[in-house]
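Missing here is one protein chain; the remaining ones are kept as they sit in the complex.
Moving on to chain A:
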Amino acid sequence: MTLSVEVKDLTIRYGETVAVDGLTLKLAGGKIYGLLGRNGSGKTSVLSAVSAFRKATSGAVLVGGAEPFENAALTRQICFVRDRVDAQDGDCARGVFRMARMLRPNWDEEYAQALIERFHVPLKKRIGALSRGAKSALSVTLGLAARAPVTIFDESYLGMDAPSRYAFYDELLNDYIAHPRTIIISTHLIEEVGSLFEEVVIIDKGRLVAHDDTEALRARGVAVTGPADAVAEFTAGRTVLGDQRLGGTRSTTIYGQLTAEERGRARGAGLDLGPVGLQDLFVHLTAEERR
């Protein structure tokens, strides 16, 4: 079973601050999504609303077609994983696992044990005494072993070192292949994890900037490089994301697919057309001067 996630005209305010500003999103079930946004863009607020940790100020959130807020049967199907553990500092990890076994209908104990070993999760220490890396390891172990139909990792593995993060990516991908479910990952480590995303959602200032198939999004950014005049002529009237000059050479990043005819014309004018990576595209789309 996979569950879809729908956000309809969602607004979340904290006093005067608008964290999410009329966001509408439709995520089909059973895919891995990347949610990208700068600090303070509203990622955690959106994900908290989807997980029923927070009530929408206005608008609606639907998971599998139903409202998750104060819906216990549905929230058991949604697992929200952060880089800290939702437990008392005095609890030990063993107790946290006991709770998870009780609360999570799809909990896989054997898999949990394998992950505890792989990520070296300390079971006897108090949560408050765990290092940042150990907290992340505990969080992702809880998130993976829960096998919840909607699993959300909100920068949950930031405290892990590079080898542990790659181990996490491997576990996530293999377990997703074996047990397809809806996974949403919010992250700043775009280059590391970008190839895992089937679709990417970019938000900025609580609003949607882009939502597309990862590959289609990648194909949408083009860096046009060549003699300054020719670049200016070719990019006139297009959505320009970035612009750099070095002597007589200019490199302009544009947004939007080029037709074969346009590509041919660019080449004829001595222009070089280069691809733009997901991370660069994200940086350009959410840059300060565009805000």
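By definition in this document, a contact is a pair of C-beta atoms (placed from the backbone, for glycine too) under 8 Å apart; a residue touches a chain by one contact, two chains touch by 3 or more; residues count from 1.
Everything that follows uses one rule, which is that contacts and distances are computed from a predicted model.
The listed choices are "Aldehyde dehydrogenase", "Acyl carrier protein", "Roadblock/LC7 domain-containing protein" or "GntR family transcriptional regulator"; the UniProt protein name belonging to the chain that is not shown reads "GntR family transcriptional regulator".
Only one residue in the set A:173, A:232, A:269 or A:283 touches the chain that does not appear here, and it is A:173. Shown as candidates are A:89, A:161 or A:191; the residue that touches the absent chain is A:191.
Screening A:18, A:60, A:158 or A:219 for touch with the missing chain picks out A:219. In the full complex, chain A touches the hidden chain at residues 31-32, 166, 169-170, 173-174, 176-177, 191, 194-198, 214-215, 218-219, 274-279.
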